[in-house]
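The other protein chains are all here in position, but one chain of the complex has been omitted.
Order as written gives the chain letters A and B; numbering starts at 1 within each chain.
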Amino acid sequence: MGAESRLKQLGIELSAAPAPMANYVRAVQVGNLLFLSGHGPMKDGKLAHIGKLGRDMSVEEGRQSARAVGLGLLASAREALGSLDRVKRVVKVLGMVNSADGFVQQPQVINGFSDLIVEVFGEAGRHARSAVGMAELPMGISVEIEMIVEVADGAGAARPKAAAKKPARSARPAARRPAARKRRR
Amino acid sequence: MGAESRLKQLGIELSAAPAPMANYVRAVQVGNLLFLSGHGPMKDGKLAHIGKLGRDMSVEEGRQSARAVGLGLLASAREALGSLDRVKRVVKVLGMVNSADGFVQQPQVINGFSDLIVEVFGEAGRHARSAVGMAELPMGISVEIEMIVEVADGAGAARPKAAAKKPARSARPAARRPAARKRRR
Partner (left out) sequence: MGAESRLKQLGIELSAAPAPMANYVRAVQVGNLLFLSGHGPMKDGKLAHIGKLGRDMSVEEGRQSARAVGLGLLASAREALGSLDRVKRVVKVLGMVNSADGFVQQPQVINGFSDLIVEVFGEAGRHARSAVGMAELPMGISVEIEMIVEVADGAGAARPKAAAKKPARSARPAARRPAARKRRR
């Protein structure tokens, strides 16, 4: 099942991709890699989930924050690619948790994000990851996550692998045929 | 206008690329991606801008730190590529701000870097980004930034895309022309 169908089955509706807070863009694609900016947790188009883990929030609330970040990242990936069905693999994630002194359960918090991604993409959602504790995050948000996604080659996309391979392959017969024909005559 | 001309127009002269502080190199290129090491703010060849945001420095001083980091990153990118005109796109930036407890304006600080990059590269400078708060940074610097840049195919560089495409392209006419001439005779 594609990621878009799976989202529907899970009853998840993505909001519009969140607007960047400053002078940057949500995502940049190079070849078949899509690099997504650090996203914070949004609710109804506004930053939400303000607070530090280990002081203002429980691990469970942290997990919900991380899941909310995931929904924003999915919205941004869909906007960049047209459809989440073009995600071939979720590659690498940096999960940053706003951590009070002594809070060491960053992996459990970031699982709120990782569990969502695996629900939506299945095996293709299983990613490399770091989960770490930050001193502070913008506006005091509890979680910020950035990710790198592999994009499937397909219509309407920049696809250097296809572009590099196909001309070479189709050039060969075209270049060889006339000469070969000559020799045979 | 190319990035090198734009730098001249802005009256910006880059110093020599800063020497790494330890056992690493400033930049490594793989294919058309150039990965640059985390850079700190330099002034006259030495680390400068020591201090924590929210305790020792104003947001405006932080912005100046981030801009100084940007100048060092540009110097390192130029050294790696020969010319900044070979930068096709600034892809992804991790902006790390040395943050005292309660400081949450990391995006405004890192804009000092991002604004410089967009001044120099225009649309090609618009990048994906995370801006986050660190507990500490090496030597107590206020800002450390790492970035990934897409490199245009071109002379004098390791250029796997070019190597794959150009021989095929230039081989075709060379192979076809003699045969075509023969046929016309």
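General observations
Methods note: a residue touches a chain if its C-beta (ideal position, glycine included) is under 8 Å from a C-beta of that chain, and two chains touch if they have at least 3 such contacts.
The structure presented is a predicted model; accordingly, all values stated were derived computationally and were not measured.
Of the options A:Asn23, A:Ser37 or A:Asn111, the residue whose C-beta touches the omitted chain is A:Asn111. Contacts to the hidden chain, counted on chain B, fall at residues 21-28, 30-31, 35-38, 94, 96, 134-140, 144, 146, 160-161, 163-165, 167-168, 171-172, 174-175, 178-179, 182. Contact residues of chain A toward the unshown chain are 31-33, 54, 89, 91-94, 99, 101-108, 110-111, 114-115, 118, 126-135, 148, 150, 161, 164-165, 168-169, 171-172, 175-176, 179-180, 182-183.
Here is the rule we go by: only the chains that are shown with their structure count from here on.
Centroids of chain A and chain B (each the mean of its C-alpha atoms) stand 22 Å apart.
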